[in-house]
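Here the complex is missing a single protein chain, while all its other protein chains stay put.
Coming up: subunit A.
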Amino acid sequence: MQRTPDTGLSRRDLLAAGAVTVAATTAGSSARAEGAAEIAPANEVVVALQTQMQISFTINGTVKELNVDTRTTLLDALREHLHLTGTKKGCDHGQCGACTVMVDGVRINSCLTLAVMHEGDSITTIEGLGQPGELHPMQAAFVSRDGYQCGYCTPGQICSAVAVLNEIEAGVPSHVTGDLTAAPEASVDELRERMSGNICRCGAYSNIIDAISDVSRSPA
């Protein structure tokens, strides 16, 4: 296997590592590797170690500038860079919903999207909904209905629940919506279907649906 001269890493290692960008140059010319700061000498394989990118987005109403690794997920940008650890990492594979946040009002799994894809976006996390002593109605309903136990899926459940009621309000149908031409209602079947991307292993589902129903029934 071909070895790159300056690192001793094989080309396959470099690709596997994903941390670098490799560009082979031809004699007599020079090339600039993507994202690399230096012009590489001729006849050498360029190993560019620069993987950082500047990004600006709005988190819970405040503009944040960040220099992040291009591989950093939105989830890790929130948790590890902005220290907004209310958004949880349960699986890092889009399987559990613990990382649910709202991007421009729409809920997404923040582990399945890179931070650099959100330039200019407006993101709402659990911290943007309410604080102890100043709870969002959905947070208050989760407390009064005991819609949580260990608390780890809870921020994702609450963000999802807030977005679900908005989706229903906006007329977005779901798999269980019987009549696609009528406005969907916040029935327990609709709520259960729409919330099913948020796993709660403690099994607080029955209480979570009660909490969401309380909020959906209360006058806006």
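The rule we apply is simple: contacts are C-beta pairs under 8 Å (C-beta built on N, C-alpha and C of every residue); 3 or more make two chains touch, one makes a residue touch a chain; residues count from 1.
Keep this in mind: contacts and distances are computed from a predicted model.
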Undepicted complex member, UniProt protein name, chosen from "Molybdopterin oxidoreductase family protein", "Osmoprotectant transport system permease protein", "Xanthine dehydrogenase YagR molybdenum-binding subunit" or "Ubiquinone biosynthesis accessory factor UbiT": "Xanthine dehydrogenase YagR molybdenum-binding subunit"
Touch with the omitted chain, as defined above, among A:102, A:123, A:158 or A:215: A:158
Of A:59, A:74, A:96 or A:215, the residue in touch with the unshown chain: A:96
Subunit A residues touching the omitted chain (full complex): 7-10, 13, 16-20, 49, 51, 69, 71-72, 76, 79-80, 83-93, 95-96, 98, 125-127, 129-133, 135, 139-140, 142-144, 146, 148-155, 158, 188, 191-193, 195-210
